[in-house]
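I have a structure I would like to understand better, so I am pasting it below and will then ask my questions one at a time.
Note that one protein chain is taken out, while the other chains of the complex remain in position.
Entry: chain A
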Amino acid sequence: MLCENCGKRPATVHYTQIINGVKTEMHLCEICAKQKGSIEFDAPFSVTNFLAGILEPAFGAQVLKPSLEIALTCKGCGMTFDEFRRAGRFGCAMCYSSFSEKLYPIFRRIHGNTKHVGKIPTKMGEDIAIKREIDRLKIELNVAIKNEEYEKAAQIRDKIRDLEKKLSRE
């Protein structure tokens, strides 16, 4: 068998990959394999390539109003929603909030779910707890002011300041 890339040298490096029963093979000579084969083999069959299909708008929507999709753009990295759909990849963390509305149906199709119920990073968990505590204290502060308990209000105010400082430090 000759190398699939150069067609000259005998193929000595063979790759076969089967994902969910779909088989793909590659037969290369040592030199071509070194240059590209072995290393790039994974790329053409990656999930993202199939994902582009999933991310295509539903048939009807595509036919009806292709021009109405005014370029939805990420405020963080400038990626357009169309670009995301073609690449199957987000450009930055802010893409998630920028494309937020459009992501629910996509996630539902991929995962059958739209809400994370797993791990919360400890540090972020702390932040969330602090934010909640600040909200609670603000209500308490208002009550104290209303009741003209100014000494108590000052104490609560200081507590809020401390927590806010803690948040901004992080």
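The rule we apply is simple: a contact is a pair of C-beta atoms (placed from the backbone, for glycine too) under 8 Å apart; a residue touches a chain by one contact, two chains touch by 3 or more; residues count from 1.
In this section, contacts and distances are computed from a predicted model.
Asker: Can you match the unshown chain of the complex to its UniProt protein name from these: "Metallophosphoesterase", "Fluoride-specific ion channel FluC", "Protein-arginine kinase" or "Bifunctional protein PyrR"?
Answerer: "Protein-arginine kinase"
Asker: Using the touch definition up top, pick the residue from A:E30, A:D82 or A:E140 that touches the left-out chain.
Answerer: If we include the chain that is not displayed, A:E30 is the one touching it.
Asker: Tell me, which residues in chain A touch the chain that this view leaves out?
Answerer: Listed in rising order, the touching residues are 12-14, 16-21, 23, 25, 27, 30, 34, 36, 38-43, 46-48, 51, 55, 76-77, 79, 87-93, 95-97, 103, 106-107, 110-124, 128.
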